[in-house]
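Here's the structure we're looking at; comments come further down.
Shown here: the complex without one of its protein chains, the others still in place.
After this line comes subunit A, so read on.
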């Protein structure tokens, strides 16, 4: 048996460990949250007052004017609509197709399984790269089109593998009995398997939706000349970019026409309001889907 003084020492040490640990994690929380709160506070503060500085996590002169102001910029409104559209369409189509392919791969009796699986999984290991990819999109006539946001990423090998490994856990007898009742494979997928896959589909939907919502590079690369196809992240990028060090990244070449009435004149508060508009939808969806993805990710990770 350990002698009492030893025991005492461990508990003191444990206490110190706990205190330090909690302190450290609290600092991590503060560092993670502060920037968001700061942006929120500035976006809700009067823009002329903000110039005086000293806004940290609480607005000094509360106003919603900054948010009303950004409604006046046509590009931002178009960008918002396009971002919502690409997120909704891209997510619904993407998740459905990925689940469907995953279903065929989960069927061990499917004789084309090896071929389909190899063809799709290989895409995870190599790609043509930036320039050949760009040339392909150009040759397909997808430049200056909304569909460039949807089509190229529709079949994602990674998502298919995650959905498939979830489906592998479902009992096959369900499908057999459905088949007995005369259901064909698509009906089995749509009516039986899909509803059972809700947790994993919610996870994948979150990933796809966030990816769509956050994406700006495809707009920059393919649609930067077309104001009607702009997205919110891209508009935010243009506005933030022009204000970093004076002239922005002009030495970095090919910055497509940033000449925008609001650049340079847009005050801090408005920039922060736009930032909030791009962040808020994610913060709103996040709590609802979070419980699913922790479960989904954890399962996937353990299986590995």
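What we mean here is this: contacts are C-beta pairs under 8 Å (C-beta built on N, C-alpha and C of every residue); 3 or more make two chains touch, one makes a residue touch a chain; residues count from 1.
What we mean here is this: contacts and distances are computed from a predicted model.
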Inset, instruction - Pick, from "HAMP domain-containing protein", "ABC transporter permease subunit", "RNA polymerase sigma factor" or "glutamate synthase (NADPH)", the protein name that UniProt gives for the chain of this complex that is not shown. - result: "ABC transporter permease subunit"
Inset, instruction - Check the options A:22, A:58 or A:172 and report the residue that touches the missing chain. - result: A:22
Legend entry - Contact with the hidden chain (one of A:155, A:170 or A:192): A:155
Legend entry - Absent-chain contact - pick from A:14, A:74, A:168 or A:227: A:14
Legend entry - Touch list for subunit A against the chain that is not drawn: 2, 6, 10, 13-14, 17-18, 21-22, 24-25, 28-29, 31-36, 38-39, 50, 53-56, 97, 100-101, 103-105, 107, 109-112, 115-116, 119-120, 123, 126-136, 140, 151-152, 154-155, 157, 184-186, 189, 210, 213-217, 221, 233, 236-237, 240-241, 244-245, 247-254, 268, 271-272, 275, 278-279, 282-283, 286-287, 290, 294, 297-298, 301-302, 304
